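Not every chain of the complex is shown here; the ones you see sit where they belong.
A and B label the chains in the order they appear, each numbered from 1.
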Amino acid sequence: MSTLGFIEYEQANAEVRAVYDDIKATRKIDKVTNFWKALAHDPVRLKRTWEDTKGIMAAGALDPLVKELLYVAVSVSNQCDYCIAAHTASARKKGMTEAMFNEMLAIVGLANSNNRLVAGLQVEIDEQFKAIG
Amino acid sequence: MSTLGFIEYEQANAEVRAVYDDIKATRKIDKVTNFWKALAHDPVRLKRTWEDTKGIMAAGALDPLVKELLYVAVSVSNQCDYCIAAHTASARKKGMTEAMFNEMLAIVGLANSNNRLVAGLQVEIDEQFKAIG
């Protein structure tokens, strides 16, 4: 049961439809996914979030598959079920193999463990890492 | 002030020295970093953690730079200062440019924001994402 419900294309105003159309064209899909339909109750936020997602996830110094893997890794670390389901699907479309998924997941587990070992041991930052900035 | 203090090479027993030697050889560095010296109070854990880190971060279906970026992304999301400093340095050694860092960081910000929008809106998983497993 989503908090505000979904705004379907038919109910949407022109501003929301324009975003939906761009999502469908960019992603080559027929229907926008639930996230966008839930977010559409706030058209300004919908537009900004879509523009950011589109811009940040596009090819740049990092390629789109690597970006998708980074997005999934953060979502796994944060334990967001919806985000894991949706972005694992996106990553597969962009070429993520099961071996890649497994390696990404192993890193998320490792970093989450090591982050806490560091905290428990209260490890001070090495001098050579302080000089970088 | 680390919780247990550091175990320097000179004080270390043979088991710990063997790990230190492997870290130095693998990473081509003269001295092990503080994390390992703090963890050495538990030689079994030190050995397992190093073996896991070495195995998981090695080239596989994903290349070492991508793996390092994933590690940094999770550490940034978890706000672990030591881990960010240490693994940003590792990523740079493996070829991370400032542009790559910036793109990785933008994804961490975006995913952390979107993960919470999903939670607040209590978005249900789309049917097409449920059929995957």
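Remarks
As a working rule, a contact is a pair of C-beta atoms (placed from the backbone, for glycine too) under 8 Å apart; a residue touches a chain by one contact, two chains touch by 3 or more.
Predicted model, so just to flag it, every value in this text is computed and none were measured.
This homomeric assembly is drawn with 2 chains in place; in total, the structure file defines 6 copies of the chain.
As a convention for this text, only the chains that are shown with their structure count from here on.
When the CA atoms of chain A are superposed on those of chain B, the rotation angle is 180 degrees to the nearest 5. Separating the centre of chain A from that of chain B, both taken as means of CA atoms, is a distance of 20 Å.
The touching residues of chain A, when paired with chain B in their complex, are 1-4, 33-35, 38-39, 45, 49, 52-53, 56-57, 60-62, 66-67, 69-71, 73-75, 77-78, 80-83, 85-86, 88-89, 92, 97, 99-100, 102-104, 106-108, 110-115, 117-126, 128-130, 132.
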